[in-house]
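Below is one structure; the comments refer to it alone.
With one protein chain held back, the other chains of the complex are shown just where they sit.
For clarity, chains are labelled A, B and C in written order, and residue numbers in each chain start from 1.
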């Protein structure tokens, strides 16, 4: 194959650093590992800015996943990953292998995968291939996740024109390390240690997957697409069990998954991290197909494979574990002290490259960027809002709940028996940690509309929203994994979006003191007119030091008081679901968000959640405004609400912005207000929980039973 | 009572089942599919999951596992065997229970809490429930539509072998809403819902606990 | 021994509801193919196998199907043996 996808300057750079012209195979190796997907050449510089440390962070970015400490020896491992391009071509397998891939990143740290979340974006279901893509992706996630017995406990679904034909499929996986478990790193070190390739045989699947994910998805690519990778969840499950069993033995130095760019990236990256080199005997790689060339074996992206670095004296014991699970386990080479990536095939040395050149040696690109203007909400539009639009919007929101339900019913969310707050019932999923009183809260949040209208504010908003979502269920936020989805970085507008989004995430994460411990970047999603909205997905994990801190969003008891923490005047129609769904426009200023306020809210909440019985339910204001918040709290609690808005400003009903709605008992009201006062937070009393009555005056007067007839 | 939990390749509810048994005070042992040793257990549980990925048909490959020969012998001698979800499917494939499973009528995987009616409590497994009791438990399966020929169905009814029925909605289209059956002798039971996921209140329901409590030795 | 390719088709028995077939039929109608009256979906296996003669191969596949590849309670199968 030789050189592919590299620019003139990169080719010159490689030759200069190496001091010679690489051979054909070496060019292939350099080309895949310098692809955007593997080298992060457009993003590396910016990602370095993130806050990545805190007292409770055990591992930040740079490894296969991040680790945070929950105390008492329990640690949580997590990362998000996109599989957008493969899912656009073959949605079922694309999504399935996406799940398999992120699960193995978690496994590489020696942790048992305990939960998955899927953040999805599609074009409208009634257009083109979107329904096919949607059903395929959900089917693929369900197929893989259910089979390996890792519950899908949450996620998101958004439909928007810009994702037509270029869906976003981001999957986050969470793993657990118990006190008796060692954590591992993707590291090859110690001269003479052996490289053990385990799991599936290597076939010709997914050749060039990494570079494919680094290209625009045009018609051409559709035709010359690489051979599709097929997931085998059955083998994936065996690999999880076998790796965990092996990880409990002595003598394993490092564990690394095989993802994009297969053996090339797994070996060179772990060698680089271990400040060592590797010598690979390609003939020893178990092959599924006949007559595979060196290049095919090296670059194959066959699924369900892992690399273990093992001390020679322990190798037999480790291999035995994989035999027990009927998996391949072959010694394919060894660690050497020279920091080089060396490959032998049929007795000949065919690759000999410095690992530094491969892993950190690519050129860094910092392309030009330009800000752009977006339209505001015209007064014509504003004045054309009518009563019937509200009724239609209620329909939309109820329909939304049903679509979400139709998705998570296809996922096994209760396996592993830890899911205390299952999908569809809260702002975050909550899992208990067996053997402790602890729980964790997990969420993914992203708002492409906001980020398109104002990338920096949109990103800040997404982090703040994720934080509120963790708080709402009674958690304390501990860490972020960010999935950054963008268009073509050589488009100055796109690069502007990228820079601003990273700045926004960074700012919010610093003010809120929630470090970024892992993440993923996916460029080249759509192009020109069809470029996607900048869509950062914030995956966040928080701790419930005691699962009794759990707060659920459903209204509890008629007669209880309903407060909005925040201010009605913050709610805005800019970029809102309402304007989008009713007028099909994405316009206006995105809602105001004040990080200092969010920080105070966080501090207030981290304290009050520990007092049993003050906050009886809580739910943040997000898409769909207070109307959606009330509908959901009613739907989930099977109780109604009577709300009196002080004014008939439409923003109050369907405008979006910061804020949390809470339910407090009359007896707890004083205490609640005092504590709010302590943190100088504002709140207004806006209503009362009812039995069946659902009233938001002056707009809506109906009943629960009427609203949810279709349930 | 000594309880054994079989692990097939692809089983994924083994640890959940273990956890549920531990809650009632039992200390089960794991049984490995490649072995022929039932380790002197008094009760064998085939737990849920995706043995062999459910490739071809749920349970079709697992039933040929070495351990299944022992399980069949054990059952034929009167030993207690409980199949949950995938375990139920394996028991059907192995012929220890009559009938077969088909893909859900919805053509998709279904994960939700359902209500069940206990039709027959006059057996070892369900004796701690009362007849007619309505209980809540999660289901999570893709092939849970129980099917049996009309003639055999009549037989099941005559012998009171239908022990659990879906109450209200029949989620997967099972014939006569059947959720669980027992063999004639009363020592082999299969059920699609997951009792091991319903043993702690904060998981949504505790109605599975009585099933596991029935494995405790009588005082 | 010669090598044979066998095509084994497995369908749900007539009279057993086939949700997949129904879903596909509905989708085809939505796409405008109204002339489709019914769709049933089954599994098909392509098996490469060594054997002395066609009959022997046929009998072997029949046996595999009866004990393993098809479920006698719910499925019917048919076998086509082709020489390579």
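In this section, a residue touches a chain if its C-beta (ideal position, glycine included) is under 8 Å from a C-beta of that chain, and two chains touch if they have at least 3 such contacts.
Predicted, not measured: the structure shown is a model, and the values here were computed from it.
Enquirer: Relative to the complete complex, which of the depicted chains are touched by the chain excluded from display?
Expert: Counted over the whole complex, the chain not pictured touches A, B, C.
Enquirer: Of the residues A:146, A:302 or A:690, I need the one that contacts the missing chain.
Expert: A:302
Enquirer: I'm checking contacts with the chain that's been left out. Which of A:54, A:125, A:230 or A:331 qualifies?
Expert: Checking each option in A:54, A:125, A:230 or A:331, the one touching the absent chain turns out to be A:230.
Enquirer: Where does chain B touch the missing chain, residue by residue?
Expert: 52-53, 55-56, 61, 64
Enquirer: Where does chain A touch the missing chain, residue by residue?
Expert: Counting only chain A, the missing chain is touched by 89-90, 93, 203-205, 225, 227-232, 234-235, 288-289, 302.
Enquirer: Could you list which residues of chain C touch the chain missing from the display?
Expert: With respect to the unshown chain, the touching residues of chain C are 1, 3, 7, 9, 11, 21, 24, 27-28, 31, 33, 35-51, 60, 64, 67-69.
In this text, only the chains that are shown with their structure count from here on.
Enquirer: Between chain A and chain C, tell me the centre distance in angstrom, where each centre is the average of that chain's C-alpha atoms.
Expert: Spacing between the chain centres: roughly 41 Å.
Enquirer: Please tell me the distance, in whole Å, between the geometric centres of chain B and chain C computed from their C-alpha atoms.
Expert: Roughly 30 Å separates the two chain centres.
Enquirer: Can you give the whole-Å distance between the Cα centres of chain A and chain B?
Expert: 36
Enquirer: Do you know which chain A residues sit against two or more other chains?
Expert: There are none in chain A.
Enquirer: If I count partner chains per residue in chain B, which residues reach a count of at least 2?
Expert: Within chain B, no residue touches at least two other chains.
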